[in-house]
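Just one protein chain is left out here, and the rest sit where they should.
Order of writing sets the chain letters: A, B and C. Residues in each chain are counted from 1.
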């Protein structure tokens, strides 16, 4: 019954501690652009040795908009099979319509997700004001068997989840927190401040502002760069949390350029290329994402080299 | 064989004259948010009496991002059954990945579309530069059984199809033209100018700048407002084409505010509300699009009333 | 007395017919970056043979933000001495504060301006809402001995003069019209529509959308490109006004790229370089505007050549 579900969810939400670092894993493809489950598995085995809190499957770096619904669920199942039980599996289940998001959320839960990451719908961005977003996320959270993490990624969606919507949604028993990839550190601090009675957990959506986010109250990070330099991002977390600020600052600064290179500047193709350099399977993206040009590859290499990573 | 297909496409492209007005039809839903085929059919019968060149099925106003692939194809089939043979059926078949776009394009052709309207992929907007877009649309056009019309709608996608990409794509034998909803009239004039050796047909994507678009060389319009004031938009086309500029200007000016109200200002819920006022079935949108507030409804009414339409 | 002034202004406003083309003239400098009045005079003599309605002195292309108040007034005096009496002299008198704008407006009138062009203040753009802008322009118009033309140029100011502010200001007896450099043709059409009971005159702020602006009711243009291709811009005006639309369209299309090159794309340094090619004195800009690079100069040349102007 719904009443039971609500209770269970609430308890689940109360239990789930999101603190830590998550790579939003990339999706390897075969040369025919099919999902390469073998390579995915090999990446997961390497990630298992890094002290991540868990994995995000089908964040923006997972090319989820290019996957069919079936592929999305299959990838989550594959990750679940491989992932140690003590690691969290957070699965992206956002779609444009509320109905489709609920359906995929339920499938993700059935496939083994511990929580779902739900991106703001964005095609009708002019109409995605706070009431619309609150209703969308509320319906999804009401109907989700697992806790929900909100996901705001303006670089892709052209839309920032407004503060008042976050405040309202933070009161929902099945909404755990927010992954904020916008990086407006003032906004992040304010969200932590205005939701502090709700035990609402904010995750930095990028390694570029991870230390700053910790300084204003974030509890972890979902960082594309953790696909490449996972130990180093976890080390940054450790330094921040244990108050070793000088060392944290030095490490943080060396991560900004490589992080920018694999996200804002050169995107998923660069993330996958850098993964190759560091012993993971990256490979090609699905079209229309193009391989890096030679000049872009050199730029990417410089951004790692000049900071001492290559 | 591909060679044969190319030839056939080329011939098809040569034949297809896009000139005229198209409503990008709304998708009526039942109270349970299912597609209401009965109401759709009744709308189509009313549209049949208006001198449209054809219909666009699953432009942005059709809420296509909220429809499943199956629904998208079923709606096209339903329209095809109802539409007189001399009217064009242009079906939106754009998806984020090239592969999915090709598959849906082929299904749309099989369902009876005369042409497909392919929106720019946009989630990875930072990577959607001209080479990526050219490759995407080229692959789609290479594999489409029916001619392709490019679709640029920055208000939804956050992305404008660049001029050099349009110029390159205009040379493809299976790419017929462009629906431009951005409304940068200088850009529209330049596109017409730089593609004139290709018989490339530009359609204004909104009634708000229809007359201006005709003035710089557009050949028609895909206009949300034509769902509501179809005869009037066709009359504006007629006045523009026959050089009755004073009358055209007076009519154009009276259409700007109602057009803005049902598009940029208040969106699809307003379009559907206005359809109800003018004898069509509009009804509710799928969530997360919300019904108009009372204040919005009054604003919508004012924008029609103050221009003499209500 | 103010009462008398108001009456005189009103009458002046009633008399002043803005229809036609205006180059917003460039300011030539000596190698020492002083105003070169000799070269200015020689340009003016060449412009006198072109059927302009008048000149704009100290629009954005005049580098007015780089001139001292004294220089601004001296340049206007110099132009007045040279300009035939039947040509209008419209002088830019906008400053950030209302007080400074009023003072400069009065000096411009005393220096011989027939009308003043007053740009939107923009440094505090977050506070420049309609009430603030209406009060600013109202105070300026109340205190101006000559009619006022509003000036909206978002590419420089980051601010568009809102429709409701324009509508309110159009009722002021000493406000004649608007120079719109934003180029949103839907907005231009709506401004014409909503101010038509006021005999409010709208001027296109660029040759790039001049024909489209005529189509929706503009009465002329202030066009940077008219500094270079003055006869051609006047010819386009003539073709538009006399309804020779095919010829107008062909000419309009050939003007878009050279116009973009000397405005949005390459700016005032390109305008001044192109002036040199066409027999006018352009020369260098004041710092921090830099000379064109070699690559930019070649791009500029291509944009004129490929359209048959060089």
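Heads up, the rule we're going with is that a residue touches a chain if its C-beta (ideal position, glycine included) is under 8 Å from a C-beta of that chain, and two chains touch if they have at least 3 such contacts.
Treat the numbers as computed from the prediction; the structure is a model and nothing was measured.
Note on the chain not shown: across the whole complex it touches A, C. Across the entire complex, the residue among A:16, A:190, A:292 or A:310 in touch with the chain not shown is A:190. Shown as candidates are C:135, C:242 or C:298; the residue that touches the absent chain is C:135. From the options C:19, C:81 or C:127, the residue with contact to the chain not on display is C:127.
Residues of chain A in contact with the chain left out of this view: 183-186, 189-190, 192-193, 206, 208-209, 211-217, 243, 245, 249, 252-254, 256-257, 260.
Touching residues on chain C toward the chain that is not drawn are 33, 60, 65-66, 68, 96-100, 121, 123-128, 131-133, 135-136, 139, 155-158, 264, 267-269, 286-290.
Just so it is clear, only the chains that are shown with their structure count from here on.
Of all the chains, the one whose CA centre sits at the greatest distance from that of chain C is A. Between chain A and chain B, two chains of identical sequence, the interface residue sets overlap for the most part, with shared numbers making up over half of the total.
Chain A and chain B have Cα centroids lying 35 Å from one another. The set of chain A residues touching two or more other chains is empty.
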